[in-house]
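Just one protein chain is left out here, and the rest sit where they should.
So, chain A:
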Amino acid sequence: MNAGTTMPDLDLTACEQELIHIPGSIQPHGFLLSIRLPDTAVIHASANAASILGLEPDAVLGRTLMEVLPELAADLDADLRDMNPKGGSHYLRTVALDRSTGRRSFDVAVHRSGGYAVLELEEVNGAAASLDALNPNLRQFVEQLGGTSTTESLCRLAAADVRRLTGFDRVLVYRFDENWNGTVIAEDRNENLPSYLDLRFPASDIPAQARELYRRNRLRIIPNADYIPVPIQSHDPAPLDLSDSLLRSVSPVHLEYMRNMGTMASMSISILRDGELWGLISCHSKEPRRVPLQVRNACDFLTQIFSLQLEARENTALAEKRIRLRSVQARLLGYMAAEEFFIDGLVNHPAELMHLVGAEGVAIVSGDFCWILGQTPSEQHIRKLAAWLSQHHPEDLFATDALSALYPDARDYIDRASGLLSISISKVRASYVIWFRPEVVQTVKWGGDPSKSVRAEAGAPRLHPRRSFEIWKETVLGRSLPWDVSEIEAAGELRNAAVGIVLRRAEELAALSDELRRSNKELEAFSYSVSHDLRAPFRHIVGYSELLKKHEGSTLSERGLRYVDTIIESALTAGTLVDNLLSFSQMGRTTLKPRLFDASQMVREVKHSLAMEIGDRKVRWNIADLPAATADPLLIRLVFENLMSNAVKYTRPRDEARIDVGSYRKNGEIVFFVRDNGVGFDMTYVDKLFGVFQRLHRMEDFEGTGIGLANVRRIVERHGGRTWAEGAIDKGATFSFSLPDIEGAA
């Protein structure tokens, strides 16, 4: 998609339908024979062959090569044996033909086409440029290659050398973009033709099937755009495939294009990278111009060296960048691995996160979490964008340099986010890291208005190329600098690493919960045996002491009796501790049976159950309307019992005790609290309050085993809630606990 550029809607695909590989004719600067193998009968011949060969027009087709071209026939077997059937056309040798018309020299090239060997002969004018003569030129080029440092200077060097070898007026290095538009990135010329440097040409100038031919057949030449095609004659109705031909006649549209450009001769050489068309070396001349086959071969050779150099340069540059990004990536991985939540590792090192892909802004979205930094759309826009990504681009990695062309909402922030690169870290939680690049307004100089015109000619509409190649400027909006391969790779690798960390965390968690289950089981067995085996001795102490008192009480002194009573009391306390310990352990193990319950009703009931404990003390209760909540009512009842009976207990020194029970909703929780005006506690020890067997008061002041609040915490935490307390010595205390607000959230 050519996002920001506004191309006129005109169907230019007509060119793409032309069957250019079977034109049925050749250009007139040579002649063509196809011979059937192995009997060497001539099956196709260009119409000019007979006269050049000094034969009658009907004395070519059907004859053997020995009859029509004995100069070549003698060694043909050996020549064909060496031929690579897929290798395209190659130069065979130069032959001299002595005919009645005189002695003429021809360069011979041969290639395979179906069951035929196709011979193409081009006349050599004057002193033939032998390969030996071209060698110094090539050597000089190769030597100069070492001195070039950039792609641009390499391209300039190639353009200059091709022009020196061929004598064309203008040589361009033309590079395709991903949409097959071409841009002239280097040029060498004289004053005969205007400069095309930096101009862009639309993809339709070189249609798809032409590009495919260019890939197969690396060098094309048209010595004269005004040429009159020479038909290929044959008794065989099937057309000869000229894909690999050097003399192949070109499309009339192309010739018109050349004339419109003011160039009468042209040559182009394909620049291939990894077998794909990367660009062209495109040569033009104002006047007709022939370039001998040998020189063309030298140009092809030069271009191949140039392609390899180019590839090496770009690979080196890419490799260097990859190494740089790798080290950034390694640091980010370290940060991620060190954090409990790997996202924190990214959030805490934003500079490196942006540097990884060369972005100006970054956002991390995960569920409700949204973090943004640098030049980005607003958080609200990013949330919408993440939703769009998860719907339309479920792929792991997505990159565009023209977001607004795909996602119209992005027009509101093209200045910050024309480029987007995103990785999806978790599909379940819809988690993304999204990088942004700002818009870079570009001016593209098109080589003429990039549209061809359809002119009615003799009643039949025919496609014509544009007539003017005047620069036609266009401003491209809504585009960022493109993300390059190394940046996209770096993002992809960061994603793999993040996913790896997530997986490893999940495994660790699973292992941990196995371990927990095992240790819980052990604890269960432990507390079971403690409660059984420890209880019995206490029971015995109490039992025998009682028996002692009963049977021997009369002989014991008063002090002795007090000792026995103390023994009994201590053993009873120890027994209670054991019972509490067991109930605490059970609290952690029993299955929760949550349901909706009425907290107001529950608190009223608990209040009544405390009546005996209160006795004739004065207690002023202030119980607010409490909401219904979802939890295990039996266990939550224990929580209220604990907190309210504590409040009753610790207000004992007050003439009038005041106990408030209330609640509020906050951040998705229902919070219940019990506040009293009792003896309070020192906040220094607040952390100890909820511990098992932790007491902040002396036993003679306030009785208790110190298990109550530990039970409270355990019950509340098992419901996914929290417990906390506030207080000050002699200023009362407030104990609070929260439960997830399931009703409020619904």
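Just so we're on the same page, a contact is a pair of C-beta atoms (placed from the backbone, for glycine too) under 8 Å apart; a residue touches a chain by one contact, two chains touch by 3 or more; residues count from 1.
As a working rule, contacts and distances are computed from a predicted model.
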Inquiry  = Which of the following is the UniProt-recorded protein name of the chain this complex doesn't show: "Sugar ABC transporter permease", "Putative, Na(+) H(+) antiporter subunit C", "Response regulator" or "ABC-2 type transport system ATP-binding protein"?
reply    = "Response regulator"
Inquiry  = So one chain is hidden, and I want to know which residue out of A:G262, A:G367, A:P394 or A:G543 touches that hidden chain in the complete assembly.
reply    = A:G543
Key: Of A:D241, A:D396, A:D484 or A:D579, the one touching the omitted chain in the full complex   = A:D579
Remark   = The one of A:R93, A:H532 or A:R562 in touch with the missing chain is A:H532
Inquiry  = What does the interface between chain A and the hidden chain look like in terms of residue numbers?
reply    = 528, 531-533, 535-536, 538-540, 542-547, 568, 571-572, 574-576, 579, 582-583, 586, 590
